[in-house]
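A single protein chain has been omitted from the complex, and every remaining protein chain is retained in its original position.
In this document, chain identifiers A, B and C correspond to the written order of the chains, with residue numbering beginning at 1 in each.
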Amino acid sequence: MIELSGVGYSYGDSRLFGDITLSLAPGAFHFLTGPSGAGKTTLLKLCYLELAPDEGQIDIFGKDAAALNRDDIAKARQRIGVVHQDCQFIDHMPLAENIMLPLRVAGRDHAAEQNNLRDLMAWVGLGDKADALPPELSGGERQRAALARAVIMSPDVILADEPTGNVDWDMSLRLLTLLVELNRMGKSVLLATHDLALIRQAKAQVPARVLRLRDRVLQQAGSDL
Amino acid sequence: MIELSGVGYSYGDSRLFGDITLSLAPGAFHFLTGPSGAGKTTLLKLCYLELAPDEGQIDIFGKDAAALNRDDIAKARQRIGVVHQDCQFIDHMPLAENIMLPLRVAGRDHAAEQNNLRDLMAWVGLGDKADALPPELSGGERQRAALARAVIMSPDVILADEPTGNVDWDMSLRLLTLLVELNRMGKSVLLATHDLALIRQAKAQVPARVLRLRDRVLQQAGSDL
Amino acid sequence: MIALFTPSPTDPERLVPPSGITAQLTAFAAGAMAFLAVFALALMFATNRVADRWSAELAQTATIRVSAPAPQMAEQVQSVLTILGQTPGVASARAMGDDEQRALLAPWFGPDLPVEVLPIPRLIEVVEDSTGIDAEGLRLRLRAEVPGAVLDDHGRWRRPLIEAAERLRTLGVLSIALIALTMAAMVTLAASASLSANGKVIAVLRLVGARDSYVIRAFVRRFMLRALAGASVGTVFAMAAIAVFPDSGRDTGFLTGLGFRGLEWFVPLLIPPVAAMVAFWATRIAAARKLREIR
Partner (left out) sequence: MIALFTPSPTDPERLVPPSGITAQLTAFAAGAMAFLAVFALALMFATNRVADRWSAELAQTATIRVSAPAPQMAEQVQSVLTILGQTPGVASARAMGDDEQRALLAPWFGPDLPVEVLPIPRLIEVVEDSTGIDAEGLRLRLRAEVPGAVLDDHGRWRRPLIEAAERLRTLGVLSIALIALTMAAMVTLAASASLSANGKVIAVLRLVGARDSYVIRAFVRRFMLRALAGASVGTVFAMAAIAVFPDSGRDTGFLTGLGFRGLEWFVPLLIPPVAAMVAFWATRIAAARKLREIR
């Protein structure tokens, strides 16, 4: 659903990576690892079109991203769930409304999804935080809320940037299970993480591919994991 | 240097924990773990006096914290290095100046410390980022910068909240080594983390105590780690 | 634009922080400037009234002085009135009665002046209509037909006063223009500042797939209502202040009090909608600029 071919990106003069080819097909589960500062977040931003590539082409849901106007980008994003690395919320709105935001923005009836919301919040351990404001949450709670927001629309693609950096191991596994379930429903998942234990755990559950971004190139990680 | 005795804290009505007793003696190395939302960040905030306890007493550098005025608190903080969970910087100032901020605020001559700064930045892998602005950094780079800022003054106490959540394993070890070195110099370290692998690694290097905050109480973690 | 006042089902309005100092800023800027604008309007009306009155009272009257031996006086006055009746630009003309002339001369001669027996000229008051008279033509004709009649069109007295009146008018218009411009600039800047403080909200909205028009709508309506509310409060306060402003000067003839008369009271009511419009456009433009920074 998202295809990168020969993509390169630089911030100013410093070239971050080049010639990246990546295909997020339906039902695919990818991990993205690499040292801090390698460009994982940047690659994800390219996938959800926050950044435009310096070279190469990005096809998104069958269309050339370079040809999309701003409204097309917005529409494409309604089919992509994103967990931002520093999870951002609307600070004056209660958590439940923040999680419902993608539905509201898409103009979908969010009254009908209340059950769905309740289940989802309970699964990520935020059952009693519906009325809390985002600044009142702990770091890990915010991360879980960001994941909940990313999946509430049941999007075709889920791009998660370090969604377990601040949560404990048990909770990491719950979040992983959620993503695996969605993946089994045919969603495509790209998950950037440093947590090798999590990757190992996931590989036991789904046929996940592990990509490593290092020294300006994207490689498939082998058995050295 | 920081002593909590019988400390309890609640946000509004919901009691987070009670009767916590903890002593950060010179040369002590403590890990703080516990599920997400247990109150680790809150406990650290109590230690650097951002929050005042509802019950119990906090002694800081030999003085009762409740008796300190705002200037005394500022002065005490100049002896504490803090890594905030969502690392905060002054966004329009280059990274090097952000890291030097504690020196500047304390009125110390920061020209003399340039070498120190350069070594420190190189150690945490930010050698080439001195002139970057904080919003231009990756998540892991910001975390490393926050740790650099916390230790630049070589404070008596270092309180680090999840300082390795966004960095890869190799870098985590480098950061741990830095803290262990400082600890060997007599600094007291309290490190909140979810990363059990990191704790295990550390225990091989220093006689660290592992505290677990769970179900409203603080316990020493046993061999179950 | 009307639709902006009625919340839509997927009402984006709540996305904008309802309070906080940057939110107050737009309302307050609109309020303060509306307050000043009302006073400037009142000043403009007052100066306009003064200018009008001076123009009317000074520019549009003239005096004809008829000197003649007593027996011929009545006849000559009559000739002048006849001529005036044929002169274009004369609205009315009448000879002053003895009492009037006595009143006019009182400051110099005292109230007991025997006007009847004195050989003083008779005065004819001429009121011009809006076209005005051709003073030179009339003067020539009078010289030919009634040599004892002299036209005094008050030009000497009139000119400085009319200049002063015009200057007052300029002053009023100038202050209203200045304040209107400042108001627009303040509201624009306040909206930009407030929007800038909400950069995170905009980023989050784009991240979850909001269209630009949705984002803009979320802000525009809020800000417009804020400006409207602020300006309304400012306007009402200022109008109340002006209503109680001492206004004993109705008859001084030189300067009426600061205030509104009759229908003029409705003009300041235009200020809140204007402020809302300014906020509307300022917010649209600021939001569009902010959106251009992120994709």
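Here is the rule we go by: a residue touches a chain if its C-beta (ideal position, glycine included) is under 8 Å from a C-beta of that chain, and two chains touch if they have at least 3 such contacts.
These numbers come from a predicted model, not from an experiment.
Enquirer: By the document's own contact criterion, which visible chains does the hidden chain reach in the full complex?
Expert: The undisplayed chain, in the complete complex, is in contact with B, C.
Enquirer: From the listed residues C:I120, C:A135 or C:A229, report the one that touches the chain absent from this view.
Expert: C:I120
Enquirer: Which one touches the absent chain: C:L41, C:V90, C:A190 or C:I271?
Expert: Considering the complete complex, C:A190 is the one touching the chain left out.
Enquirer: Which one touches the absent chain: C:M73, C:A135, C:L171 or C:V267?
Expert: Checking the options C:M73, C:A135, C:L171 or C:V267, the one contacting the hidden chain is C:L171.
Enquirer: Looking at B:F29, B:F89 or B:W123, which makes contact with the chain not pictured?
Expert: Looking across B:F29, B:F89 or B:W123, the contact with the absent chain belongs to B:F89.
Enquirer: Counting contacts across the full complex, list the positions on subunit C that touch the omitted chain.
Expert: The list for subunit C reads 20-22, 24-25, 28-29, 32-33, 35-36, 39, 43, 63, 65, 67, 101, 104-105, 107-110, 118-121, 123, 150, 152, 160-161, 163-164, 167-168, 171, 174-175, 178-179, 182, 185-186, 189-190, 192-194, 196-197, 246, 248-249, 251-255, 257-258.
Enquirer: Under the stated touch rule, tell me which residues of subunit B contact the chain that is not displayed.
Expert: Counting over the whole complex, subunit B touches the hidden chain at residues 48-52, 70-71, 73-78, 80, 82, 84, 88-93, 97, 101-102, 104-107, 149.
Convention: only the chains that are shown with their structure count from here on.
Enquirer: Please find the path from subunit B to subunit C through touching chains that uses the fewest steps, and give that number.
Expert: Minimum number of steps from subunit B to subunit C: 2.
Enquirer: By CA centroid distance, what chain is farthest from subunit C?
Expert: Greatest centre separation from subunit C goes to chain B.
Enquirer: If you average the CA atoms of subunit A and of subunit C, how far apart do the two points sit, in angstrom?
Expert: The separation of the two C-alpha centroids amounts to 62 Å.
Enquirer: What's the distance between the Cα centroids of subunit A and subunit B, rounded to whole Å?
Expert: Subunit A and subunit B have C-alpha centres separated by 29 Å.
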